[in-house]
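The other protein chains are all here in position, but one chain of the complex has been omitted.
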Amino acid sequence: MEKWHDNRAWFLVLPVFLMVAISAIIPLMTVVNYSVQDIFGPGQRVFVGIEWFREVLGDSRLHDALIRQLIFSGLVLLIEIPLGVAIALAMPARGWGVSVSLVLLALPLLIPWNVIGTIWIIFMRPDIGLLGVLINGLGIPFDHPTAPLDAWVTVVLMEVWHWTPLVALLAYAGLRAIPDAYFQAARIDGASAWATFRYIQLPKMRGVLVIAVLLRFMDSFLIYAEPFVLTGGGPGNSTTFLSIYLVKLAVGQFDLGPAAAFSIIYFLIVLLFSFVFYQALQRIGTGDKPGDRR
Amino acid sequence: MARIHLKNIAHSYEDKPRAEADFALREMDHVWQDGGAYALLGPSGCGKTTLLNVISGLIQPSRGQVFFDDQDVTNLSTQQRNIAQVFQFPVIYDTMTVFDNLAFPLRNRGFDSESVRQRVHEIAETLELTADLNRRALGLSADAKQKISLGRGLVRSDVAAILFDEPLTVIDPHLKWQLRRKLKEIHERFKLTLIYVTHDQNEALTLADQVVVMHEGQLLQAGTPQDLFETPQHTFVGYFIGSPGMNFMPCALEGDAAIVEGQRIPLGQATLAKASGIGGALEIGIRPQFLRLSAQREESGVPVTIAAVEDLGNYKIVTTRLGERSLKVKLPEDEAVPSEHGYLRFPREWTRLYADSQLVG
Amino acid sequence: MGSLEWMAWTLPTAIFFVTIALILTGMTVWQIISPGTERRGFLPMATTRGDRLFIGLLGSAFIHLGWIGLTDLSLWWALAISVAYLLAMMRWG
Partner (left out) sequence: MRIRKSTVGLIVYLIVVMLPIYWMLNMSLRSNADITGFFALYPTRPTLDNYIKIFTDESWYSGYINSIIYVSMNMTMSLLVALPAAYAFSRFRFLGDKHMFFWLLTNRMAPPAVFLLPFFQLYSTFGLIDTHFAVALAHTLFNVPLAVWILEGFMSGVPREIDETAYIDGYSFPRFFITVFLPLIRAGIGVTAFFTFMFSWVELLFARTLTTTAAKPIAAVMTRTVSASGLDWGLLAAAGVLTIVPGALVIWFVRNHMAKGFALGRV
């Protein structure tokens, strides 16, 4: 569908532009300003150039946090996307089951993030939490406040519990948009369930999966409240992800300059990954005609 | 290739249908002869697609059985029935090339790659798709996509029948004509049983040897285009086929004539013979083409007033009034139309009598 | 400028943002005067001028970060490399 060419459409976008300009551009500029200065207090600041960038880039704790973050986000995507798609496939197409599963799926999404952390502290407690007691009851020693591996399992489990429903909801929306004729044609062509998934459902879900992967990547890369409440970044620094480290730096130690430099690097990394994902996913399966269907 | 027998089929989308109105398909018994070209004609929502899906096995009918030749296939899946079906909107596999699209049904059935290749090329040749075989199907035009859907049906040499569900809806008018001719050609070449669903009577009449008219889940009449035109079995068929549709007027019987608005309209002997003792709501019906209009009173002419004249190029439609009723008359372009009053003559051989919408004679 | 004090402006950052703003304005004017279209260069996808500018700027940012992280040399070198990279991207990307 060819769109109308009309630059007056800018007037419709203007409110969004202004609003986001206030809430994004001005703070971003400020962060850049902070990143090149040493700030002692109101009106007391010294230009230090790229000092903070040099410091942050050489900070091994940041390198560790970045690696941890990449592993975490990768793990989360690897689990949540296939699981979410599988759930969407299992959901009924019509009837009362649709409303029930939609409502139940959406519940974890509606819980404030620090409450999520709180729930999981309780839920995983080896003495009074359901799952904690269960795991220990199976004879597996499990203690997430002291064992780094257990802490990781807990955080990933929580993240999967919390966000897989979002992927499932998006994938479900994508599935419902496929006209019945496709499934009928597949039956007539004698396609197996796997072939139907591979050649009809998966390609038709591409659009929503782009959104799902991007949203999940961004949000898991920026994750803060849930693991912070649950583990406080520990034991040791084993679950200190980038945002947790950043907040420690900015709020805990009040090192504004390094925190700002850190933020900019952080932002650039997310931007780079998101751009690459966006471009790559747009093109998968469309072959020589990119941009035909967004 | 097979003869398809729908034995006492009825279908409802509800689990526990109560009233007649709950049925998308009312009970019917119909045989589709092997190698016939059928058009299934009816307005939107009359159950055409449901009937098609019952044949292809996408829907299990609530009642009755489906036979292919002498085999009961009611409980067989779509795959096992070997049916090809082409849908209203082209269904293609986006990520595949045209070749892979055409090969898909064969590969699913485990054919070896050499015979797949041979068969795909053969079909692509017939459909003039050879040049596009290595292109991605997604980027093609709507008619090429529809040809691919068709090709996927034809590529299996053993299909019992090929079903079309308004396949030309999204095709440009000038390409429609070409594709329709292609269909006709394919039908003659492969001698397939072909069932073609449409709501467009021109398409139905040009494509099919036999036309089946459906209305509100009922199969009203099956016959050649000529049958449907000359002796509609049901008032709906008369009204739906032909342009403009048949004229119908409530009437009473008296002696050898029907009385409409106090005027006598004589009926034929054959009609009268069947009409004796018939009850129910009576109507007479006549095609606008068969009415005679003149300025002077003739024998058995009925006085009417002229309400409107539409000139449609090579013919005219005259709307006349007989009391409360209006009748359309189709006249050749060069025939003079009386100015205000005229007389209508109803030729006996074309005047039909209906009781409760069903043809009496 | 009192109310802007909290933004902690410095001359270098001001120059930086003004430059970015000028580039964006320039691109807009260029696009209005002679509209560009998508084309394919050495990048694995079809791009417009704006796309190439974005890729160029993002790349430049990482060139600078890499320079700071890996060397102790003057940042002017990084800037020079970035400008060359940006121009190459605009021309052949």
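Letters A, B and C name the chains as they come in the text, with residue numbers starting at 1 for each one.
We take it that a residue touches a chain if its C-beta (ideal position, glycine included) is under 8 Å from a C-beta of that chain, and two chains touch if they have at least 3 such contacts.
From a predicted model like this one, the values you see are computed outputs, not experimental measurements.
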Here the chain that is not shown touches A, C
In the whole complex, of A:Val48, A:Ile111 or A:Leu281, the residue touching the missing chain would be A:Ile111
From A:Leu62, A:Ile135 or A:Leu242, the answer for touching the chain not displayed is A:Leu242
Considering the complete complex, of A:Ile26, A:Ile67 or A:Val276, the missing chain is touched by A:Ile26
Hidden partner sits against chain A at residues 1, 3-10, 12-13, 15-17, 19-20, 22-24, 26-28, 30-31, 34, 86-87, 89-92, 98-99, 101-115, 118-120, 122-123, 127-131, 133, 161, 165, 169-170, 172-178, 207-208, 211, 214-215, 218-219, 222, 224-225, 242-243, 246-247, 250-251, 256, 259-260, 263-264, 266-267, 270-271, 274-275, 278, 294
Had the left-out chain been drawn, it would touch chain C at residues 3, 6-7, 28, 31-32, 48, 50-51, 54
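Just so we're on the same page, only the chains that are shown with their structure count from here on.
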Ranking A-B and A-C by C-beta pairs in contact puts on top A-B
Chain B to chain C, mean C-alpha position gap in Å, rounds to 65
Rounded to the nearest Å, the gap between Cα centres of chain A and chain B is 55
Note: chain C sits from chain A at a C-alpha centroid distance in Å of 28
The residues of chain A that touch chain C in their complex are 26, 29-30, 32-34, 36-37, 39, 42-43, 45, 47, 49-50, 53-54, 57-58, 265, 268, 271-272, 275, 279, 283, 290
Chain C contacts chain A in the complex at 5-10, 12-13, 16-17, 45-46, 54, 58, 61-62, 65, 68-69, 75
Given the complex, residues on chain B that touch chain A span 53, 56, 58, 77-79, 83-85, 87-89, 91, 93-96, 104-105, 108-109, 136, 138-139, 149, 152-153
